[in-house]
Each structure stands twice: as C-alpha cells, then as structure tokens.
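Removed from the display is one protein chain of the complex; every other protein chain stays in position.
Chain IDs A and B follow the sequence of writing; residue 1 opens each chain.
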Amino acid sequence: MKRTVYAWLLLGLMSFVFLPWHMTRDGFTSFQWLNDGSPSSGLFMVLEASNWWLIPTGLAFVASLLVQFFVAAPVARAKITLAIAVMGLFATVLQGLVIVVNGPRAFTGLLSGEIVQAGQQSMGIGAAVCLISLLFAFSVSLSQSGKGQGDAFVTSTIALIISLVAVFVFFPVMHILIRAFEVDGSLSLIGFFPRFFSSEIWGLNCLIGAGSCGPAINSLILATMTGAGTTALGLSFALIFTRTDFKAKKLLRILTVLPIITPPFVIGLALILLFGRTGAVTEFFAEMFGMEKTRWLYGFWGVYFAQMLSFTPIAFLVLIGVVQGVSPSVEEASQTLDADRWQTFRYVSLPLMRPGIANAFLLGFIESIADFGNPLVLGGNFSVLSTDIFFAIVGAVASPTKAAVLAVALLTLTLSAFMLQRMWLGKKSYATITGKADSGQNAGLNPVLRFICYATALPWAALTLVVYSMIIFGSFVKLWGYNHSFTLDHYIRAFGFDFSRWRFTGVAWDSYFTTLSIATIAAPLTAIIGLATAYLLVRQKFWGKEAFEFSTMLSFAVPGTVIGVSYIMAFNFAPIELTGTSIILIIVFVFRNMPVGVRGGIAAMSQLDKSLDEASITLGANSFTTVRRVILPLMGPAIMAALTYSFVRAITAVSAVIFLVSARHNMATSFIVGRVENGEFGIAIAYSAVLIITMLTAILILQGLIGVRRLRRTDRVQPSA
Amino acid sequence: MKKISAISALALVSATGAFADDLNVVCSTEQAWCDMMVSAFEEKHPDIDVQMVRKSTGETLAQVRAEAGNPKIDVWWGGTGDPHLVAAEEGLSQPSGVSTDGLLDWAKNMSDISDKKTVGIYAGALAIAYNADVLEEKNIAPPACWSDLEDERFKGEIQVANPNSSGTAYTELATFVQLFGEDEAFVKLASIGENVNSYTKSGSAPSKAAARGETGVSIGFMHDMVKLATQGFPLIPVAPCEGTGYEVGAVSIINGARNFDGAKKWVEFALSADIQSRSPEVGVFAVPSNASAKVAPQSPDLETIKLIDYDFATYGSSATRGRLLERWDAEVGSKAN
Partner (left out) sequence: MNNSINSNHHGEVRFENVIKRYGNVTALKGLDIVIEPGKLVTLLGPSGCGKTTTLRLIAGLEMASEGNIFIGGENVTHLTATYRRVSMVFQSYALFPHMTVRQNVAYGLTVKSVPKNEAYQKADEGLELVGLAGFGDRLPSELSGGQQQRVAVARAIVLEPEVLLLDEPLSNLDAKLRRHVREEIRQLQQRLGLTAVYVTHDQEEAMAVSDRIIVMNNAEIAQEGSPADLYERPASSFIADFIGDANLVNCEVLSAENNKGEVMLAGTKYAVASDGMTKGDAKLVLRPHALELLSPDHAGLKGEVSYAAYLGREMQYTIDTEVGQLFAIAPVRANSFAKGDTVSLGINENLARIVKA
C-alpha cells in the first residue's frame, strides 16, 4: 500500500519533470515536442518561462515523497500525504482556471502581473498525469488514514468517478445552465423564477381542451406513457423469453435488438411511409374500408408510437437479466404454498422484479424526454422540451437563456422521476442470488398472462419486422415511396470499393471507420465506468451517495443538444481544450451513455446477495479481486447490456454529436442526418442498413465473447400445462 | 478530401485536432455540393488540405458562438444569409478583403450591410409548391398566389415551418410584411394559418412532406423544390403572383481563423464564375451570384419571378426580428392546434 502511493507520486514527479505540461500543437503521440527545442515540461515552464504558478504542483510531489521516506507511522504518513495531495490538486486546478490565454477566466481579480495576463495554453499530457497521480495519491492515502474507509480500490474508484463526473458532466453543463439565471450579465434568482414558471413552459390548456399544453407538460405526459408502455412491453418480452417455451425466441431476440441499433430518423421515416397520410397501410385501409386518410401520425400519437418502437428494447435489456435472476426456488416455494401460477407471479416474482421494472421505467422516461429525432420528424405541432431546446439553440432566434430555462425544466422532470423511483423501491432487499444454491424450475406463466404477453409482444415484433423490411427495401429502390425500381446505386455511392486500385471510393467510408473506431473505444470505457459506479452505489457506503447517484444520471438526462453546446463552451478553451479531436467524441459518448451501464448494473447487482462479496473478502480477496472474480462473472447479462448499449449509442447518437464532429472526425449519424436534410433518403437508408448489419454482427460477437452466466446447470422452465 | 486507404483508416482515431496548414471549412449546403467544392478547390490549390464538415446554419452559428475567441473553423460556406449576417453583427466573422466586383447587386448588398464580413454566393426565391397527385385526387385547383392559400379549399393541406425555429419561415414572414404591409401581412398569415396542418420546426420539412404527399401544399425555397421534383416526386413549384422574397446564400471567414490566407483563397474561389457555373452538376439549381456564371435551365429564372426588393438590413436585425416573431406568436402561432 505504501508502495502504491509511492508509485503514483513518483509517476507524477516524473511527468512534471519530463512530459510537456501544456497541450502541444501536433498532439502528444507525434512526439514532435521531444525535439522542437522549446521548454515544455512543468519543471521547464517554471525555470525557463517563469510560470511560477506551477511550483505548488511540483512541490506537492517532492514534499509527499519526502513524507514517504521520513514519516514512519503509517496513519500519520497517510494523513500528511493526504493533506499535501489535496493542496496540490487545489493549486493545480486553480492555476488552470485562472491563468488562461483566451476564453473565460475564473476569479478575474485574483492574480495579476504580466506573465499571468499573457496566460498559458491548455493543459497537456504532463498536467493530466500530474493531476491523476495527485488524485490517486490522495485516494490511496485516504484509505490508509485510519477508521477503515474501505480499501484503496474503493476509495480510488470513488475519487476517480467523482472527478470524472465533475470535469466531464458538471463543469460543461454548468456553462449552459447558468444562463438560466443570467439577467443583464449578472446572476439572479428573481429573473429565473418568472421565466421558469412561465405558462409557455407549463401551460395546461390541452387538459381542459383549450389549445396546446406547454412543452414541459407535453414531455411529461409523453415520457410517463412511454416509460410505462416500454416497461410493460419489455416485461412481456422478457417473460416470453424466460417463462415460456416459445419456439422462435432467437428471431424475437434479434427483433428486440433492432430498434436500438437503428440510426435516428429512420424509424420515423419508415413509419411515415407506412402510416402517413399516403403511407402503404393508410392507403390499404382507405381502399379496403373507405377509411379517411388522416394525418394522425403527426403529433402526440405518432411520437408515442415511434418511441414505443424505439425504446422497448432498452426496457427489455434491463428486464431480461432481472427476470432471469429471480430464483426458481422462491417461485417453487410459492407454488408449494398452494399459490397458483398467477398468484406466484403476482405476489412473488413480480415484486422481486421491482428493481428491474423501476430502472426500466426510469430509462424509458428519460430516453423519451431526451429523444429528439422522433418528435422532430413526427411531432407536427406537438412540441416537447427536447425539440424546443434544440431550436432555442440553433433556431432562427437563438436564445441560450430560453434553452437553459427549458433544460432546467427538463432536469426537474428527470429529477422528480428519479426521486419517485427511489421512493417506490424503498429500502427492501431484492437479492435473489444468495449463495445458497438452488436448482429448481422457474414457474411457467399462467395461460391468461401468457396470452397477454403474446398478444402485446408479437404484434410489436411483427410491426418491427415490417418496418425493417421496409428499410432494407428502401435502400434498394431508386426513390423510396415513388420509384420502386431496383438499384444498387445507393450502396455503390456510399460504400463503393475500387478493386483495381484497392481504394475505398464510397463517400461514407470515412465516417464509417471513424464511427466504428470511436464506438469501439467508447463502449468498454462506458461499461467499465458504468458498472464501477453501480458497484459503488450498491455495495459501498459513503457520504453523499444519493447526490452522487443523481449526478451520474445528469449527463443522460440533459438533452444532447445542450451537452453538445456546453462541451464546446467548456472544452474549447484552456485549461482543457478538446474540440476538434476524437477524444471529445469518446468522452461525450462515455459520459452520456454511462447511466445505462449504471442502471443495468444496479439492477443486476441488487440481486447478488451481499454475503457473496463478504465471503470473498473474508477469504482474503481485496475489492478488486472480488469484483473481478465474483461479481463480474455473475453479471454477464448486465455487462452485455452495458457494452452493447454503449457501443450502439455511440454509433446512433446524433444531437450531441452534431456540434462536436469535425472534418477529421465525422460521424455516421451526422452524415446520415445531412443526407436526410437534403432529401437524399436512398443513400441515408443504405448507410443505415449497413450500420444496422455492422452493429448486429458486433453484438453477436460480444455475446459469443461474454456468454451467459452459469448459475444452474440448466435453466429450465416448467412445461406449460 | 483525400481518399483514405484501409490502413490509414485504422489510424483515424488520434488525439490531434486542427493542423495549421489545413483549411477547416464548414459547409451548410447540400453534401454533394460541398464535396464538389472541396475537390475542385484542392485541385486548384494542391498545397492546401481542406477539412470539410457539413452542418446546418443553425448548428454552425451555435458552434461559432460557443467557440468565439478560439475558433476551430476557418471559413463558413453556404447556407442562408441571415445567420451569416447575425455572425457578422456579433463580430464572429471578419472581412475577407476579396473584391466583390462582377457580382450581382444582391450579393454586393450582402457584403455592404455586413461591413464586408459576408458575401452572397447564390440566391433562391421563396415559393409555394404543391403535390400534383394529391391535389388532383382531392380535386383542388393548384395555387398561383399567396392569397390563394387563404382559400377554404386548402383546409388542412398547407404545411409551413415555424419562423421561431426556421430561417426559411422567417424569410416568408418578412416577405409578407414587405409585400403587404405589417398589419395586412399578419391578417393574411393568420387566415392562411386556418389552413395550415402543422408548423414544422425545420424549414425544409414542408416541401419534403409535400413531395411525399403527406401534405398538399408547402412553402419553402424554390431550388429545394426543384431538386425534389428532379428526383421524381410530383412536386410543382409556383412563383406567387404577388411577388416573393428570396434568401441569399453566403460565405464568411470566421474571426480569429487560424488559416486566414487559405480562407481568403476559398472565398475568392467560391465567388469565381467557373465554380459557380458547375453547381447544376450536383443538382443545385440556385441562382449564382457571379454575373458571368452560367445558369442552369432548370434554375428558377429570377427575371421572370417578381422579386421584391428584400431589405436584409432591416429584417435581418435582431430588433425587427424579435418584434415580428412576438407578433407572429400572438396572432398566428397561438392559434395553431
């Protein structure tokens, strides 16, 4: 343990002395900075460029290293190191915020002088390593400073995640949210309240039949219905998978995954072609039954319909693990107590699925409220917060203040949903995997319930099948909806390959490869951070845990547009300058999708009895080994869900990405949206089809790699009577 | 953009941002046009590596605002003129110093009212479009004038964007005000509003909906309609008999551009007759700003369309805009269901 602190401190000191402190023009990996002759490392900046404000950082390392050598008592040593590391972190962050070459500067009056005013470039690799070293020196010391605050792994994970969330969620989001309180350049609560409680946001007119409601009310109604609907449908699917002997489970499984891996706008477009005023289904009914062709699709019901199609799979992904995890023996116990299958389901299985249901609902709610593609395509006059925010930022009259106020309204809704979910779950235990092994059979569904499941899930599946056949069809025809002669043109234009020159000639390759590489890097990071957070939330006790939990949801709840713009505001200037790089895309994906990993992880982990961890720990394993060898293997479905979801979201995300893509790092969705905007549906759909196939392949590979967890020799379901 | 090989594709993910020798272009028109411009420019200036990304005008303006002080974009090419004027007004762009001789008046005008910070490159007239199949099936006579749209027969058949979110719709609003006078304009807009089935967020959405028959009639820019029609949709553009307004697509150099020289070369290039003549190659039928550029036969002939003398200075200003939109909300928007 002493060695761990020592190693971090040494690493920090080395990077202070040798690595370039500031951002280098050509990037770190080019190694140009090695021989361009200008002073670059922290130490050099102090000695040669009189950047005296870097002294505390270097001093912190030297001082705490000395402490390691000269203070013998472990607790005292840890406490002193802790204090020095905190001071070092504080000084380093402060100088970064105050002394900048351009852009917003914190505490303007704090420091003065010519060198300070000249400012400094953004932090580079040296600064980053120094900060991380100080952070870990801090957290490892904290774990040793007596009173047993958990082991170094736990404190370090907490410290790391809190720092990351602070830097990559709070710091940027604050840039825009603060606008909600701005009146004539200063902050004011008095200005905020009338704006916030305006009837333009919260109007209830639609309920009394007098016009339209405010966007917040619209969003609330839509999100509640979508959350409830997707959860119910997701549960139907999960039950069919685990509790029936349905024959075509594999096909169903693929169908439930498809909507998640569909790029935005595509579902809306397909729905228009099916159910729009001139859609195929509408035409059919008009001809057969003389029904009037209406525009019902444009408005609340269309958006709701599209969201049900799009988000049910997310509910399913969360629920399947939970439903599988309900131990057969409790169901058997119930049946031996003379409960019939319905009673068993209603009073035993269903309550045990509560964490899954609650988390699925929360995800559906948040997804719906933040969804922007479907309301844009199908919303008509039905306005919701996410689209209003988007247009408050990019519309003809851009108003950051309005966007910020709307974003606060949206966060309020999300926070309320989160609180309600917490209240509903309460403090009950939902552990069903206790370490006392069982080998029973899961109870089958009673006939009525089975019928309900089939009756809801199968039409949905059929519709999905139709929608996707349409998409594939659309990519092979000249003009979808009008000219249905077969063509390969769209594919050739997008993904052409010149075999004679061995060159990618299609226009889509560029963004395709970028998207895949970025998604491949972002997905495991997202899963790791998400599951680590879930582990901390479920298994560890620490101060401010609830606030911590909510803050991890924040990036997901904030609409992508707000995230995108706030990332530019925050990361275009010193101390952290990331715009135009691929790193900013990876980061935005990781922190935007992390909550899904967290939710799924929490749901899965609350089923693992705590005694399993404790058994591992008393057997001499540390937290890290316990996580690796006991918890992770039991969380196969949750890991799978987190990885899949984050990979897919990185490929299909659009609103946040639009602002962050650059020429060098363009993304598939931004490409597709551009084509859709220009009315080039053929190529957009062909591209979407290729993406869908790519993601499907990736998911199958993932499933093969991770496999399923082995709790019982076989998972059996009672044959239905 | 250079075609990338399989191997370099793997190296795409790097931590590097913008290079100084690169020219970073944001293109706010159609992708195909953007691509053509880049390859033509790189052919002419092989020493400059163009990094181009396509973003809509609203997104670009939001990004330019957020990046002010340390911009990553050098030049912003294309897209409707209003946001370019806003950028100029807010000091987000800088004069290019490129001569505007040989440009048509409306293009010069753009440069004059923005202190030379933005220049017009193409123009597109505002128009009505209708889906011939839909109107025929419903037995509705096609519109020829703005005032036709007030007629009962178009009940629920008209789609137009919301001027709060769409620049296209704002152009329409300003056109009405300039054509009919402010009070009369709002009366007309409100009575057209009786027939409107929805106010979309995006300006190009109504014509796309009309192309597919989701709505009978749309209001938008004529060159977008022409493009949809050439793709095979039964969409017929109409130049309203009362006269109509127009948008001017523009190009601006961002204030603080890292590669000003390259950006300036881009502006010179974009204003040249050669390249402007080539836009029909990629299916763009807007009217070029260079007087010597060839005009495609499909392009709306601005000579035959009654164009109003659109006052960009007045109607582009934030004050007028705010006032008109507030009035629109109260007298037109609030009545939408």
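Here is the rule we go by: a contact is a pair of C-beta atoms (placed from the backbone, for glycine too) under 8 Å apart; a residue touches a chain by one contact, two chains touch by 3 or more.
Quantities reported herein were computed from a predicted structural model and do not represent experimental measurements.
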Visible chains in contact with the missing one: A
Absent-chain contact - pick from A:Thr244, A:Gln343 or A:Asn622: A:Asn622
Touching the absent chain when the full complex is considered, from A:Ile602, A:Leu634 or A:Leu691: A:Leu634
Footprint left on chain A by the chain that the document does not show: 1, 75, 146-148, 150-151, 433-439, 609, 611-612, 614-623, 625, 629-630, 633-634, 709-713
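By our rule, only the chains that are shown with their structure count from here on.
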Residues of chain A touching chain B in the complex: 25-30, 102-103, 211-212, 272-273, 276-278, 295, 298-299, 376, 379-381, 387, 390-391, 393-398, 478-479, 481-483, 502-505, 507, 509-510, 513-514, 517-518, 521, 565, 568-569, 572-573, 577-583, 658-659, 661-666, 670-671, 674-675, 677-680
Interface residues, chain B side, partner chain A - complex: 1, 3-6, 9-10, 12-20, 24-25, 30-32, 35, 50-56, 58-59, 61-63, 65-67, 69-70, 72, 82, 134, 156, 163-167, 169-170, 197-202, 204, 208, 211-215, 224, 227-228, 231-234, 321-322, 325, 334, 336-337
